[in-house]
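One protein chain omitted, others in place.
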Amino acid sequence: MNAKRIDKLATAVISLLVGVVVLILLSLIGYILVTGLPHISWHFLTSPSQAFLKGGGIGDQLFNSFYLLVLTLVISFPIALGAGIYLFEYAPKNWVTNTIRVAIEVLSSLPSVVVGLFGFLLFVVEFKLGFSILSGAIALTFFNLPLLTRSIENSLTAVPKLQREAGLALGFSRWQTVLGVIFPEALPGILTAVILSAGRIFGEAAALIYTAGQSAPILNFANWNPFSPTSPLNPMRPAETLAVHIWKINSEGIMPDASAVSAGASAVLIVVVLLFNFSARWLGNRIYRKITASK
Amino acid sequence: MKKYSLTENYIHKFDPNKTTIGLSTEDLQVFYGDYHAMYDGNLQFPKNAITAMIGASGSGKSTFLRCLNRMNDDIATVKGKIVYQGIDINAPEINVYEMRKHVGMVFQRPNPFAKSIFKNIAYPLQKAGIKSKVELKERVEKSLRQAALWEEVKDDLNRSALALSGGQQQRLCIARALAMNPDVLLLDEPASALDPISTGKLEQALFELKNQYMIIMVTHSMQQASRTSDYTAFFHMGHVLEFDRTERIFTKPHIQATEDYISGNFG
Partner (left out) sequence: MDKIKRQLTSSSKATRQDRIGKLVAFLCTFLIGLLVVSIFYMVASRGLATFFKDHVSLWDFLSHQNWNPSQVGKDGTPEVGALPMIVGSFSVTVLSAILATPFAVSMALFMTEIAPKRGQKVLQPVIELLVGIPSVVYGFVGLTIVVPVVRALGGGTGFGILSGTLVLFVMVLPTITSMYVDSLRSVPGFYREAALALGATRWQSIYKVILRASVPGLLTAIIFGMARAFGEALAVQMVIGNASLLPHDLISPASTLTSVLTTGIGNTVMGTLPNNALWSLALILLLMSLAFNLLVRVIGSKGRLTK
């Protein structure tokens, strides 16, 4: 065989494998949407789940997922921002900083189940918080911090150095320069990172099974007192999220319409995560264009 | 490359009774790690004048300039004194953020903030404590006029500064620096990224500014140095080899290296 034919053959093989991957993705998403969407109704999205009967919904789980997401972001964003700013602006170039960077790298690659178990040990067992939204949110914070910190630092670093000099030369302190000059310009990147991390948090289950728990107590959506046990806002109540729900009904399998409910719930999960993904890209581009004024 | 003596130099000294010195350096030395980038810088910069600093790339002129408002703090070790108003502003106890309000700087490439034209100037003023809207407006207009940009942008001050041309952006940066009311204005090759027309406008603006400010400018272009400056310092391999009135430097320099450099026989 001559070189030209090998070249053609290799290109064909590569294209074939690429085609297979695209096909896998399309059939994955297609399968989930085709089997799941027919189950989705207003009733399904808003009514509580059933353990032994048909016709349960995912209303509480959906609420829990969003509530947990908001709490996690509220806790993790300030910490990640602080750490990102420190690493970007203040960290001296020495072994301590290097060690911290390695630690962040290691944390980002730890299995989420281990992070969840640590959260379980610390909050549920040691601090006796029990299975609660708060424990879950903190566990998800642990899981989210390294990646978010790194993306924030990268977004800050991506702003041209000249901007930093401009701020400093005008008598801004380093803190003012980072917050007033560099942060606004890094905002598109940071927002994108936050939304992408939101997608990750929304779909995470392994870190939650032993922190936020696997039960969804009856919620009274008319009760907004965060200290009442039936209030949806109470951060100390156990809360099964959508992702955990899918895992649970599939591994215990006592629900008669488990596969229908999981198909519907999976479709909801996918749609939300896809929405996060698309909005991240859309918003990032939009803000970028607005800031740079190129229309 | 021809070897020039690095010890033979001619540094003009001013008569303190005739000329007011705005800023001076005493034995300024700069190290990047082990690399000795600048030796024994001893220069006096008179008030109300433009001083140009010329020399080949890597001669230390930009390094020297950036020391004058401590922009090298993070990346280099700077030894020696920089005397401003009788105070050594290179001393560790100096509040560099306050000091930089007295010694402003404009960089090689225009670096406006990603904000509106108005905000570019007003934001630093607000950070410096000016709250009155009237005063902000006045100072924005005044500094834009000083930088010869007002006529071009007065109708759309709310436009993003990034939509301006390179030359306009650079004048905006000068206006932004001027708005802080500095005494000293440091310019690091301010025209190197600009076309000839923008450069002309920039030089015109500088010429009018020297009545109120002391300007120290690094430049690559000898024409620019001879056109705009009153004094010129020639840098070579981390040493200041000559400092004198610009017309003297460009007509009858004391040092061979200077003569070779300005006549293009350098190296």
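Per-chain numbering from 1; labels A and B assigned in written order.
Following the convention adopted for this analysis, contacts are C-beta pairs under 8 Å (C-beta built on N, C-alpha and C of every residue); 3 or more make two chains touch, one makes a residue touch a chain.
The model shown is predicted, which means the values in this text are computed figures rather than measured ones.
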Considering the complete complex, identify which of A:45, A:79 or A:162 is in touch with the unshown chain.
A:79
Identified contact with the non-displayed chain, of A:50, A:157, A:223 or A:259
A:259
Just checking the interface: what residues of subunit B touch the absent partner chain?
85-87, 89, 93-95, 97-99, 102
Against the chain that's been left off, what residues of subunit A make contact? List them.
3-4, 6-7, 10-11, 13-15, 17-18, 20-22, 24-25, 28-29, 31-32, 35, 78-83, 85-87, 89-91, 99-100, 102-107, 109-115, 117-118, 120-122, 125, 142, 145-146, 149, 171-176, 178-179, 199, 202-206, 209-210, 243-244, 246-247, 250-251, 259, 262-263, 266, 269-270, 273-274, 276-277
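By our rule, only the chains that are shown with their structure count from here on.
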Taking each chain's mean CA coordinate, subunit A and subunit B are separated, in whole Å, by 48
With touch defined as at the start, can you tell me which subunit B residues reach subunit A in the complex?
69, 71, 97-101, 104-107, 109, 111-115, 123-124, 127-128, 159-160, 162-163, 173, 176-177, 180
Subunit A residues touching subunit B in their complex are 160, 162-163, 165-173, 176, 180-181, 184-185, 291-294
